[in-house]
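The structure's right below; bear with me while I get my questions together.
In this view, the complex is presented without one of its protein chains, the others remaining in place.
Chain IDs A and B follow the sequence of writing; residue 1 opens each chain.
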Amino acid sequence: MTLADGVQIVSFVVLAVMMIGAALGVVLLNNIVYSAFLLALVFISISGMYILLNASFVAAAQVLIYVGAVNVLILFGIMLVNKRQAFVPVRNAWISKATTAAVCVGLFALLSTMVLATPWSVSTAIPIGDTALVEIGKHFFSDYLLPFELASVLLLMALIGAVVLARRDYLPDELLAQEEMRKTALTLPERPRELISGSRK
Amino acid sequence: MLKFLKQVGDYTKEAVQAAKYIGQGLAVTFDHMQRRPITVQYPYEKLIPSERFRGRIHFEFDKCISCEVCVRVCPINLPVVDWEFNKETKKKKLNHYSIDFGVCIFCGNCVEYCPTNCLSMTEEYELASYDRHELNYDNVALGRLPYSVMNSDPMVMPLRELAYLPKGVMDPHDLPADARRAGKLPEELLEEMESLKAK
Partner (left out) sequence: MSPGIDLQASFVQALTDLGLPTGAAKAIWIPLPMVLMVAAVTVLALVATWMERKISAAAQQRIGPEYMGPFGMMVPAADVLKLLFKENVSPAKTDPWLFALAPLLVFIPIFLSYLIVPFGQRIVITDLSVGVFLWISLSSIAPIGLLMAGYSSNNKYSLLGGLRAAAQSISYEIPLALSVLAIAMMSNSLSTIDIVEQQSGYGILSWNVWRQPVGFIIFWIAALAEAERLPFDLPEAEEELVAGYQTEYGAVKFMMLYAGSYANLVLSALMVAVLYLGGWESPIPVGMLADLLGVSETTPWLQLITGSLGIIMTLFKAYLMLFLAVLLRWTVPRVRIDQLLDLGWKFLLPISLVNLLLTAGLKLAFPFAFGG
């Protein structure tokens, strides 16, 4: 065994343990902020796995999209929601927990039998490594064009949805009425904003 | 469509204008970099206090007649005048006099009203001490010769304040000692007034 092989095995074990541990933490911890941070650790471990598989571009994209965007947005969501309420203890809570556990164990068993039963045909092709970027681009614009475009349409829908939710014009009337009530004598009258360019001749 | 194009054009114009203004601002900041620092390197350079500077108060024990006018005009009755009546000479005899500079506001009323001019303002302003009680000056401390920025320490370079610089000069460094300040001096004004009066 050469030095490189040893390093590879050790890093794989470390990454795998880190990923499973962090994933368990995401599910089992009570503090939701810890879960969100551990989710970032899971994503980073996955990106480490990609690096071990010689897919450096996918690894970097994983970090950028999942850690840098998705996870930060999750954290944002958690930290901006200012709801403090004590959990009402549900009676017979153990039933739901037991069901969850049973489902999880069942899924795990199913998957592991599938993994063990399938005769995996290990590809002997040499990983393309650094030229993966070009290959991914070619696939995006040829045989995977439709899923690629559909994904962007999906993102556009999400974007428009967010804009609609965030715009105050679409607030229900009762909320607007409340808003009117909240205006006190201390509120300074504000000049309505207008485009400078629109008004000037 | 035309309105939209006009909006885009206006927007571009505004962006270019903003960039231009930021560039002008940068030029101003850059211009400031090559000017000489206006700061005074304090322990090594000191500004010469101006005329009528209200620094530590000087007190001449022998001139004092213990009239306590200074106490009366003081906003907080600060000066402590300890005297006793001498029955033989029928005069007040001053024992102690003290002013606490930790409390004094340097308004100068006492100096203004002192009938015998035994109180006077100095240009000493470095009064810092480790204990506030040390700021309570007795008549001995009040009678000491005041520290002057000029010619008292070879390590200290006295610098003139802006109003005392020659016309057009902004930098107090490397100034000849006899450089005249801008405008007329007080004694010249006085002379002028008196010559006018004589006419």
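Structural remarks
We adopt the following convention: contacts are C-beta pairs under 8 Å (C-beta built on N, C-alpha and C of every residue); 3 or more make two chains touch, one makes a residue touch a chain.
Note that the structure is a prediction, hence the values are computed from the model and not measured.
Taking every chain of the complex into account, the omitted one touches A, B.
Note that of B:Phe4, B:Phe30 or B:Tyr130, the residue touching the chain absent from this view is B:Phe30. Residue in contact with the omitted chain (choice from B:Ala15, B:Ile105, B:Ala163 or B:Ala179): B:Ala15. Contact between chain A and the unshown chain involves residues 3, 33-34, 37, 40, 44, 56-57, 60-61, 63-64, 67-69, 71-73, 75-76, 79-80, 129-131, 133. Contact between chain B and the absent chain runs through residues 15, 22, 25-26, 28-30, 32-33, 35-39, 41.
One rule holds in what follows: only the chains that are shown with their structure count from here on.
Remark: chain A and chain B have CA centroids separated by 65 Å (rounded to whole angstrom).
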